[in-house]
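This report refers to the structure that appears directly beneath it.
Only a portion of the chains appears, each positioned as in the full assembly.
Order of writing sets the chain letters: A and B. Residues in each chain are counted from 1.
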Amino acid sequence: MSQDQEYENASYQEKRPEAWALYQRLKREGEAAGYYLNPDVDFVLDLMDGLLTNQQRYGYGACPCRLADGIRENDLDIICPCDYRAPDLEDFGACYCALYVSEEIARGAKSEPVIPDRRWEEREAEKRAREPARSAAEAADHEHEQVGWTASGLPVWRCKVCGYLCARERPPLKCPICKADRDRFERFP
Amino acid sequence: MSQDQEYENASYQEKRPEAWALYQRLKREGEAAGYYLNPDVDFVLDLMDGLLTNQQRYGYGACPCRLADGIRENDLDIICPCDYRAPDLEDFGACYCALYVSEEIARGAKSEPVIPDRRWEEREAEKRAREPARSAAEAADHEHEQVGWTASGLPVWRCKVCGYLCARERPPLKCPICKADRDRFERFP
């Protein structure tokens, strides 16, 4: 770390101590699991303020970029990190808030994309999937929609380096255990 | 960290260097996996002394609050962290020694409970389950006792945030990968 960087960090720490502490924790926990935070520190600290406000208001850290309901049960999918972080990182290289970004964006090699909110789309698909299907064709459509959403439809992935198993639509960008890249995962069994 | 706290830590480090080093390692490893140590440092350092003594005496860190047999094979379930840490944290908010505690107790929001030792109870249940059942009713009882104890009876849980899979009686309090709370786990498949 350069002296300038150290000075700047000390200044953040002094001026925005709570946001800074939360940022440090999420950064440490994220990196330990192969997730990266947005490299724009001012932007991230604003998101931390949003998370802290939601924590205070609702008792849980609902996503600062979405409208929370205020009842934990209804907001479970958008407590940060949200259920959509994984597919959004895979499809767009960033989560909806752009708090979590791909390794390329974290290193500044690429800029952030605009991310659509997949929450309502998926909830609608889930709701439709629960209704009795009217025809075989429709049933097949519903089945398609469920892939990657309901637990029963999710494939299991195995890291060929360390044997880590996880169940998700697609393998993670990095193995959270050994940091191998996603192309070293295989379907299991 | 306050100056007073830093001074106190430096003093521990000087006076009880081995216990302090083990404490630091367990704290780091625990927090990385969503486990928290008791906030009472003096109490924890006494437990570290017990662990170090057992390490020296037996060659493995048997639980400092239980009577070890001295043969690794017989003590496997009580090498720290013991097999009972997970269910005790879930049921009581602390392990039998109160070395590991829930997040609430770690932050001082709740005080430690008294924890019964579930070791013998479970071993007896396991032993009975292995004996041939005398009647169908008894067999059903044994089956009930086995839930959460034998591997074959354990459910698999999936973290909806990151896809992490684990097999335990109940989901963990925190996902060890992404730190999501237990209510974001679902049964898999």
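FYI, contacts are C-beta pairs under 8 Å (C-beta built on N, C-alpha and C of every residue); 3 or more make two chains touch, one makes a residue touch a chain.
Owing to the predicted nature of the structure, the values given are computational and were not obtained by experimental measurement.
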Entire complex copy count, 2 subunits given: 3
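FYI, only the chains that are shown with their structure count from here on.
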List of chain B residues in touch with chain A within their complex: 32, 158, 160-165, 177-181, 183-184, 186-189
Residue ranges of chain A in contact with chain B within the complex: 29, 32-33, 35, 72, 76-77, 79, 81-83, 85-86, 151-152, 154, 156-157, 165-168, 172, 176
